[in-house]
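What follows is chain A.
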Amino acid sequence: MIGEIVAALPLKPIVAVLAIPACAAALLALLPGYRLTAALNVLAGLLTLVAALSLLVERPAPGSYFFVDDLNIVFIVLGTFVGFTTSVFSASYIGHEIEIGRLTAVNLRFYHAMYQALMFAMNLALTANNIGLMWVAIELATLTTVLMVGIYRTHEALEAAWKYFILGSVGIALALFGTILVYMTARPVVGEGYDAMVWTLLVSRAPDFAPELLNVAFIFLMLGYGTKVGLAPLHAWLPDAHAEGPTPISAVLSGLLLNVALYAVLRFKILLAANPATIAPGPLMVVLGLLSVIFAGFMLYQRRDIKRLFAYSSIEHMGLIAFAFGMGGPVANFAGLLHMTMHSLTKSAIFFAIGHIAQVKGTQKLAEIRGITETHPLLGWGLVVGVAAIAGLPPAGVFTSEFLIISSTFARNPALAALLAFGLLIAFGALLLRLSQVAFGEPLGGKAPVEASYVPLIAHLSLVLAAGVFLPGPLVRWFQNVAGMLN
Partner candidate 1 sequence: MDLMLELAIQGVQMAIVLTAAPLLLGFTRAVRARLLSRQGPPLLQPYRDLARLLRKEVVLAENASWLFRSAPYMVLAATWVAASVVPTFATGLYFSWTADLIAITALLGSARFFMALVAMDVGTSFGGIGASREMMFATLAEPAMLMIFFTVALVAGSTELSYVANFMLTHASLRVSLGLALFALIIVALAENARIPVDNPATHLELTMVHEAMVLEYSGRHLAVIELAAALKLLLYISLIVCIFFPWGIAPHGAGPIGYALGVFAYLSKATVAAVLMVLFETSIAKMRVFRVPEFLGVALMLGLLGILLRFMSRSF
Partner candidate 2 sequence: MALHLAQWCILALAFVAIGAVVAPSSPRTIRTFYAACAAISIVVLALAARHLLTQAPAETSRLPIGLPWIGARLRIDAISAFFQLIVNFGGFAASLYAIGYGVDEESPKRVLPFYAIFLAGMNLVLIADDAFTFLASWEFMSLSSWALVVSRHRDRENVQAGYVYLLMAAFGTFALLLVFGLLAGADGHYGFSAMRSASHASGLAGAAMVLALVATGSKAGLAPLHVWLPLAHPAAPSHVSALMSGVMTKVAIYGFVRIVFDLLGQPAWWWGLVVLAIGGATATLGVLYAMFERDLKRMLAYSTVENVGVVFVGLGLALAFKTNGMGSAAALAFTAAVFHALNHSLFKSLLFFGAGAVLHGTGERDIEKLGGLIHTMPQTAFVFLGGCLAISALPPLNGFASEWLLFQGILLSPDVPQWGLKLAIPAIGALLALAAALAGACFVRAYGVAFLGRPRSECASGAHEVDLFSRGAMFLLLAACVLTGILPGLVIDAAAPVTIAAVGESMPRQVSQSWLNIVPIAASRSSYNGLLVMAFIAFTTIVAVRAIHKFASDRLRRAPAWDCGFPNADPATQYTAASFAQPIGRVFGETVFRTREKVDMPAPGALRPARLVLSMRDPIWDAIYARIHGAVDYVSGRLNVLQFLTIRLYLSLVFAVLIALLLAVSIWT
């Protein structure tokens, strides 16, 4: 029934997923006015989400440019969902920014266009069946976010954008070299030309590839895309980019862009796994992941800026996810996917909350924010729930995934599990320390009521909480299937 409806649509879902944001970006670049554009932005987000969801129903056959499989559809649905909810949040957030004059009308037009361009780039990266195309898409996504991070034009924002730009460029260069190497590896087997970059062909022929070249390729790809993922010590751009840009962008960065980069890494991990003679990519991911978790855990203690705090928390969680995928195996892969989903939802929810909090308090400094649960109960408790969830307390889904990651690791390598637990504990301590200062105590800072859109916040958090209590069977099977692919 639904399948028929989808089939009858004028646009194929896969096209729609790309075309809607692309057209919206072009349109939004032209249209003036705040209310209309914000609404259009939300509408485009919604339509993209619908298109992505219909991909679930009707999955196109893999073409030479685009393809959809069990793995990338997770990312697409998650990405479009977070993109949509963030656009809702963005509408109220940006409204306030316009009011206080932090953003001008021109900025706004630019902002909305870039927002949809980013959506387009990410969807492109996710659906691309060509490693070169994927690379181009990720570079595009990076560039759009660089521009958005710098949108406030303050000294700090420009500096953050600059840092992001330079480090991102080097990362992108390394990734390109890796991509070229993969092509070189594939060429003797698959043949010259376009085919040697088509993902589905690469995987099917991978066992015949020269393993040495593939190893070197993976190192470059891991470092290149790993920079985007924000793994320590390649993370440097991430905290500042999160802290200085508009909060919706922080939410999108943490909730989406990091995932897209991770997706790229996973793709190449699959490629390597298909060739038994190559090095196991797992240990590299495990080491970088563990390093990120512990490093970010310690860094959290010294943070004075609320958004930078949660940016470091993103590093920690991306580390954890990389760790899980690096460990591999059905349980850890499942947990990694689940964790990625939960992290996206939770972290963007946290950014929704702190976006409004920072607006109402007029500051991002942790020391100047106190007792939000008193002055703004809904925001405050939303933040408490979000942070508790991200810190891995039940009944949030993050708890489930952390449980699976640690306990499954422990059976295989107790020392690693203990180290991971140590890192998580360190991070937990820091997050809760800051949370209890911000959420409780004698209220400090603005007490004015806030015109916030609570819907995205509540929607994300309830999804996360529900996932901790109950994961629906189809979802579990789907994730298990993907976990099998990643092995």
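Criterion applied: all candidates are chains of the complex that A comes from, given by their letters.
General remarks:
As a working rule, contacts are C-beta pairs under 8 Å (C-beta built on N, C-alpha and C of every residue); 3 or more make two chains touch, one makes a residue touch a chain; residues count from 1.
From a predicted model like this one, the values you see are computed outputs, not experimental measurements.
Set chain A beside the options 1 or 2, and in this complex the one it touches turns out to be 2. Put simply, chain A touches candidate 2 in their complex at residues 162-163, 166-167, 170-171, 174, 215-216, 219-220, 222-223, 227, 233-234, 236-237, 239, 279, 284, 295, 298-302, 331, 371, 373-374, 388, 391-395, 399-400, 403-404, 406-412, 414, 417-418, 421, 424-426, 428-429, 432-433, 436-437, 439-442, 468-471, 473, 476.
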